[in-house]
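Right, I'll just put the structure down here and ask away after.
Note that one protein chain of the assembly has been removed; the remaining protein chains are unaltered in position.
What follows is subunit A.
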Amino acid sequence: MQQQEIHNFLEKYFTANNCELMDNDKGYMTVQLTVDLDKELMNRPFYWHYLEKTGGVPNPMKLTFITNKQKAPDDIKGEVIHFGSPRLHQIFASTKNLAGYIRLYQNNQYPTQTPLIPWIGLNMKISYQCDRKRDVFHSIGLQLINGMMVEDFHDKILKLPLNSKIPDYAYTLSPLIKPKSGVNRIQSFLRTRVEQEDHTWAEEARKRWQKDLELLHHFYEDEEEESDSFKTEKSALQEQYEPKVNIEIVNGGLFYLTENAL
């Protein structure tokens, strides 16, 4: 993400959270936080607790972010945001936190009463982890009537008009598959797929692990009993090298779509 993209991202994040952008110019922006977002980002629970107890007038903070020091005016004071900055990580986390679960309806002008079919959609990150890491993004949708699975689900629904309220002349069909077992089906589908993959990476990690262990043993071979530091070092190596795959759900939800939507 380059500095301009970061700027655009912040713009979208704060607008989507109903915050007023009081200043938004080249290289910087000033945002008036809402009460909710102040609680989300500013980490001052005592203030809010105190305020609610005393019934005072809430005074959420204003924040200035500098996304490009060269372009921003010299006298602007604010937080410098870069890709990798803790504040940006916090906002990333907050975005995921605020949008973990969703329910949307395909929003067309329906001439007659139209049935909308329920889907469960999951965006997931598969992390292959040893002393190195690799991630793969997966988006899978499962139709909750007939169990059909669709890949790249997210990209596909991006093309559809979606709304959080059920449109006029539309009604939803009840799922035959429970959302929870939908998730389970997707999970076992992914599990099988990952199991069938080529795991040379894991073998190699185990080899590197073994080599490091041997080296460690060498330095301790003269000590008679296993010392604490030897154990600590050994478990540090396990932590570092042991290959595993973690599947994490980024976000997901229920989508009610027309029959031929996908």
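To be clear about the criterion, a contact is a pair of C-beta atoms (placed from the backbone, for glycine too) under 8 Å apart; a residue touches a chain by one contact, two chains touch by 3 or more; residues count from 1.
We take it that contacts and distances are computed from a predicted model.
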Notebook entry, point to check: Can you pick, from "Phosphoribosylformylglycinamidine synthase subunit PurQ", "Menaquinol:cytochrome c reductase cytochrome b subunit", "GntR family transcriptional regulator" or "Superfamily II DNA/RNA helicases, SNF2 family", the UniProt name of the chain not shown?
Noted result: "Superfamily II DNA/RNA helicases, SNF2 family"
Next item on the list: Write down which of A:51, A:76 or A:162 is the residue touching the left-out chain.
Entry: A:162
Next item on the list: Mind listing the subunit A residues that contact the chain we can't see here?
Entry: 1-3, 9, 12-13, 15-17, 69, 79-80, 82-86, 89, 92, 95-96, 98-104, 123, 125, 128, 131-137, 139, 154, 158, 162-164, 179-180, 183-184, 187, 190-191, 194-195, 199, 201-203, 212, 215-216, 218-220, 222-223, 227, 229-230, 232-233, 240, 243-254
